[in-house]
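What follows is a single structure, and I will ask about it in a moment.
Rest of the complex left out; these chains stay put.
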Amino acid sequence: MSALSVAVAHRLGAFALDVAFEAPAGVTALFGRSGSGKTTLVNVIAGLLQPREGRVAVGGHLLLDTAGSVAVPRHRRRVGTVFQEGRLFPHLTVRQNLLFGRWFAPRGEPGAEVGAVVEMLGIGPLLGRRPAGLSGGEKQRVAIGRALLAKPRLLLMDEPLSALDDDRKAEILPYIERLRDRAGVPIVYVSHSVAEVARLADTLVVLDAGRVAAAGPAGEVLSRLNVAPLSGARESGAVLEARVAAHDDDFALTTLVTGAGALRVPRVAAPLGTTLRIQIPARDVMLSRDAPRHTSALNVLPATVAEIRPIDAAGATADLRLACGDAVILARITRLSLAEMGLVPGAAVFALVKSVALDPARPPARGGR
Amino acid sequence: MTGWLGPEARDALRLSLLVAATATGASLLPGLAIATLLARGRFPGRMLLDTLVHLPLVLPPVVTGYLLLIVFGRRGIVGGWLADHLGLVLAFRWTGAALACAIMGFPLMVRAMRLSIEGVDRKLEEAAGTLGAGPAAVFALVTLPLVLPGVIAGAILSFARAMGEFGATITFVANIPGETQTLPSAIYTFTQVPGGEGDALRLTLVSVAVSMLALVLSELLARSLKRRLGA
Amino acid sequence: QGGQGPTVFAAASLKNALDDAAARWAALGHPAPKLSFAASNVLEAQIEQGAPADLFFSADLDWMEKAQAAGLIAPGTRVDLLANAIVLVAPSDAATPIDIRPGFDLAKALGGGRLAMGNVAAVPAGKYGKAALESLGAWEGVKAHVAEAESVRAALAFVARGEAPLGIVYATDAAAEPKVRIVGTFPAGSHPAIVYPVAVTKASRNPDSAAFLAFLRGPVARDAFTKQGFTVLDRPAAAP
């Protein structure tokens, strides 16, 4: 049984939403350009918009089924929502905003701990204040805390981190990951950032003009080349499963074993044996025909060119799929290099992966990656 | 003070305060309910209800008073029932004066509340819903606090109207000193006798002073509310 | 004749009678008079403030006298034209005659209910009622049970609606209200004469003012007044 099952058809003026997907537990990222229907879909799931036709189920719970005339009212859905525009209660203090959902959540059930959430979001000094005087990022953090503390059965987050700086993101992302992993709360996460999505998402749903352009396991979808134009050309890359195999305390490095081979990355605070997900952005993979020596690239993977696809025949770059051990990784190089190196499908190459380009999927490697 | 205001005048003042406060207080809940219905509801009789609420504004007060007498009098449809079943008599009682004032101020109160309710950002209510708050909780915890300025405005309008109302009051409950003679009734009486202007003026000043006090209090309350929302 | 009819500022209780009289006047080919009804005190204040009244028709003597004292009345024009009586009424379904005589116990007749009457300080019928009760020695006993209304019509309504078991109103009003019955009439001597004086205002420039006043005293108007239950006195008043 999928943790989240959504099928919706609805019209808003000239915009038509027609979307269906299933997602297993974990984080489902909704991805797509501005105006592609992400917020509209979020509204349907949260029960804020009654679609013309639709069916939404979370875990075992049927929340909406227009065919069967089921429409659980929003306050019984227990779908904690972080809205794109904050929506803090102006008459309540930050503390009261945070605790709002507590009143209505079932007493017995475990949920996020207030102190931990406050600490993680760095909003301790704001607790006694009212939203009107908060900065943009502060508001957004309070909104995240408010949704987390409502003990939701599903967490909907509509671009929750867009007003935050990288450091703050780096503190919040692992928390969301822990939520996913420990509490088992499924999360729907709307984002424009491939890095965020790659890091968090188990499932990726790419929307385009109200329709599903691609959906499936995040690694698969991100690796599929034709997603790139939709998702912002810069950031496509391969996503791999990785197991923590060794820690090197001297150099603060961790060795990960992946289908593509062993990779050394800045230290990851996860016990040996943990399984993580990492992304290797295509643009961070350099190719060499000779085995490179004396370079700063820690990770050199022997590989075979599987497919070459110019993104754009008139463009400067080409994307290559490389068979690398059991896995496929992506590399983006200039067409000139392609020609100079004489690469064709079947050619043997070395892929140089800068260790700092890895995106481990659990507590962040502080100080660069 | 004792010298300046005769005992009758002091009775009238006391009574007016009681009547105005009761009228305002008793209107609050029904006013809020009807304002919410009018602001949010989409039901068949909506326009009719709206007209009904405005009626006391449109009708000459004497007519309203007469209608009250017919409906809430001891032999009236409602009044008879109240008297027989609850032992509640309104006619010639201060409670009747409060009813009359409440009804005269009702359209003012409802409109102020309604304007405020219409100004509430429904997205906040939606957000409260997603956090698990049912409709009643959303209303109590989000809508109502945001609507407070309108509630205060409505209350002060109703109170002020009650301090000034006499047409409907005197027609419904007459002008019995110590029982139903409110300040405006007393003022009216004085204006009806040659030479009564001085007394009328004195009572008018008292009435204005009381209302001004209520107004100032309401403004202070509203300002502190606003300050809280502002920063 | 062309021009505008005179403007008459008249007590509200005269409406029916004056409407009728005015119609008869107009039927004779005169420009119709304009009738503005309100409480007598209001009318007096308005005339004092320069209201365009040609005639002032008050429901009691006090306000006419105040107007005269203020020099608002054309000397020698005042006529105490109409008279009325006050009566005790009860709801018609519960009416038992009451013997109105000195010392009668009205409070007992009320049986705990209220005596409805016009405001005893303001409304003429109230003033007369109080005077009558006082002269009959019944006021002190009933004082605490009085419900004063804003007008005599409102007092009548209290009785007609059964809110008050008894009320004091004009005979003219009582006659017209089927829901009440007269249970007693106050002796004429028990209260000041109930007189409706009328006069031309000093500021009147309307050529018909005097003629209309004369018409009101004439037989045609008399018919209109008596039809409403008034007694026509037509007693010229001495100049103040």
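Note that the chains are named A, B and C in the order they appear, and that numbering of residues resets to 1 at the start of each chain.
In this section, contacts are C-beta pairs under 8 Å (C-beta built on N, C-alpha and C of every residue); 3 or more make two chains touch, one makes a residue touch a chain.
In this text the structure is predicted, and so the values were computed from the model without any measurement.
Chemist: Can you give me the copy-number formula for the whole complex, using the labels shown?
Modeler: Across the full complex in this file, the copy numbers are A x2, B x2, C x1.
Operating definition for what follows: only the chains that are shown with their structure count from here on.
Chemist: Linking chains that touch, what shape results: line, ring, star, complete or other?
Modeler: Topology of touching chains reads as a line.
Chemist: Looking at mean CA positions, which chain is nearest the middle of everything shown?
Modeler: Closest to the centre of all protein C-alpha atoms: chain B.
Chemist: Take the average of all CA coordinates in chain A, do the same for chain B, and state the distance between these two points in whole angstrom.
Modeler: 57
Chemist: How big is the gap, in whole Å, between where the Cα atoms of chain A centre and where those of chain C centre?
Modeler: From the centre of chain A to the centre of chain C is 90 Å.
Chemist: Could you state the distance in Å from the CA-based centre of chain B to that of chain C?
Modeler: 35
Chemist: In the complex formed with chain B, which residues of chain A make contact?
Modeler: Touching chain B from chain A are residues 46-48, 73-81, 83, 85, 87, 89-92, 100-101, 103-105, 130, 132-133, 146-147, 150, 156.
Chemist: In the complex, go through chain B and note every residue touching chain C.
Modeler: Checking each residue of chain B against chain C gives 62, 65-66, 69-70, 73-76, 91-92, 166-167, 170-171, 174-176, 180, 188-194, 196.
Chemist: Can you list the residues on chain C that touch chain B in the complex?
Modeler: It comes out as residues 39, 41, 62-63, 66, 114, 116, 119, 121-123, 146-150, 154, 157-158, 161-164.
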